[in-house]
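This is the structure, below, for whatever I ask next.
Here we show just some of the chains, and they stay where they sit in the whole.
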Amino acid sequence: MPVYPGDTVSTTSTVIGLKPNSSGRNGNVYVRSVGVNQDGEVALDYVRWVMVNRREATEEIGEAVIPDLPGAVAAEDLVVPVEISGYDEVMKTLAGSEHLWGDYEVGEKIDHVDGMTIEESDHMLATRLYQNTAKVHFNQFAQKDTKIGRRLIYGGHVISLARALSFNGLGNAFAIAAINAGAHANPTFAGDTIHAWSEVLERMEIPGRTDVGALRLRTVATKDLPCADFPLRITEGDKAGAYHPQVVLDLDYTVLIPR
Amino acid sequence: MPVYPGDTVSTTSTVIGLKPNSSGRNGNVYVRSVGVNQDGEVALDYVRWVMVNRREATEEIGEAVIPDLPGAVAAEDLVVPVEISGYDEVMKTLAGSEHLWGDYEVGEKIDHVDGMTIEESDHMLATRLYQNTAKVHFNQFAQKDTKIGRRLIYGGHVISLARALSFNGLGNAFAIAAINAGAHANPTFAGDTIHAWSEVLERMEIPGRTDVGALRLRTVATKDLPCADFPLRITEGDKAGAYHPQVVLDLDYTVLIPR
């Protein structure tokens, strides 16, 4: 179910896997979270993993229990909440883009061009909206004594900014149908300017639908680095293969767009 | 038609004139914009001009086509969206001002006294509200390499601040009926404190109405300069006649106010 203003969403999370790190000090925890609206209808069902410290270091590492997860949500599993008809020139003009599903090609890269600078007030206001109260985002008194010395910007805010910037180039992509994978590649701080680019990974037909198709996208966001050259990874030297130090987000997701 | 919460306004702009500058590098473009609500009713119809660069410099300057525009909107063309009755002492107390239409005199100058300091977060939040995404307002990474080195505050935000400050002195002026002319005299930046003053240019009766009258006003906004002395233009030296360097807005508009 899509979510509308006035809905109340509550979430239940279940630990579905554990992957201890060999250090014995921490590991990855796999979590499935299901959000339902006030009528019990599923609004979001997703899996992610986060690195968590152990209460105390151990030498008994234990075995990994890694859930069997698909690489991406399949076309037949996408939920399309609306029927699109009469998506004509007027609609495209209002959306600010001529390009529909059939106009994108697999492998195509799009520079979203615009940049947006983040202030401390801005990211805290957005983070409160999600009722995320983690002190790394809000407590400068505590953060000043950490290695980074600053408040860290919530990764969910960076995802929101990247999605917003992506409308310049993906103006008709009206909904996110799935998140397949993603990494918060580097931290973001107030004063950073976010740019983004996207690559079309897959162009998917949706079974039984001729009005709407899906695009599987990689959207990459950067800090203080315009994206005309589509930065992603370091290509040379010791750190080859690692994320470019200015890349802050690498998100693999699927959008719906009229055909 | 006035605009109410929940309305959807869309705008169509038409180029109605061109005035090439002698440099061959840029010129003024005259634009008429008409905003209509979801029922096709006109919410705003106005003309303005902006300086725009040519794609490339030319020696063939071309002829000017300058539209014939009135100096101000005439009293008989003002739209009064409400009828006012029983605007008594209680209403004046709620508005915070005793002064109605008949209490203002042509030539009277009003210092609006209060000052408001603008933060980067504040002007960007307000500018997003208008879906203005111009990078000069949002992208510090790009702005740092410009001559000014900073994000510029959207002129529409300065107009909003000046109008808000003007309620201290014009508390019963409940609506703007027309904008006659205006200049963004100097740029504004985060950290600037905005003050404002107004002059009554004209006191206009509205044909057929005894409940409401109109005041044509000049409202001047400044940065980091209180307005007790009504600053506007440089009066001496080489630059005499130019705007005072702390003046950021000079707006000629018409308000409605109970009689």
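Labels A and B are assigned to the chains in the order they are written; within every chain, residues are numbered from 1.
In this section, contacts are C-beta pairs under 8 Å (C-beta built on N, C-alpha and C of every residue); 3 or more make two chains touch, one makes a residue touch a chain.
For clarity, every value in this text was computed on a predicted model and none was experimentally measured.
Novice: Assuming all chains share one sequence, and 2 are in place here, what does the full complex add up to?
Specialist: Whole-complex copy count, per this file: 3.
The definition used in the following text is that only the chains that are shown with their structure count from here on.
Novice: To test your reading of the model: what rotation angle superimposes subunit A on subunit B by C-alpha positions, in degrees to the nearest 5?
Specialist: About 120 degrees, rounded to the nearest 5.
Novice: Roughly how far is subunit A from subunit B, centre to centre by C-alpha average, rounded to an integer in Å?
Specialist: Whole-Å distance between the two chain centres: 40.
Novice: Subunit B touches which residues of subunit A in the complex?
Specialist: Residues in contact with subunit B: 94, 114-117, 119-122, 125, 191, 193, 195, 224, 226.
Novice: With touch defined as at the start, can you tell me which subunit B residues reach subunit A in the complex?
Specialist: 10, 119-121, 124-125, 133, 135, 138-142, 151
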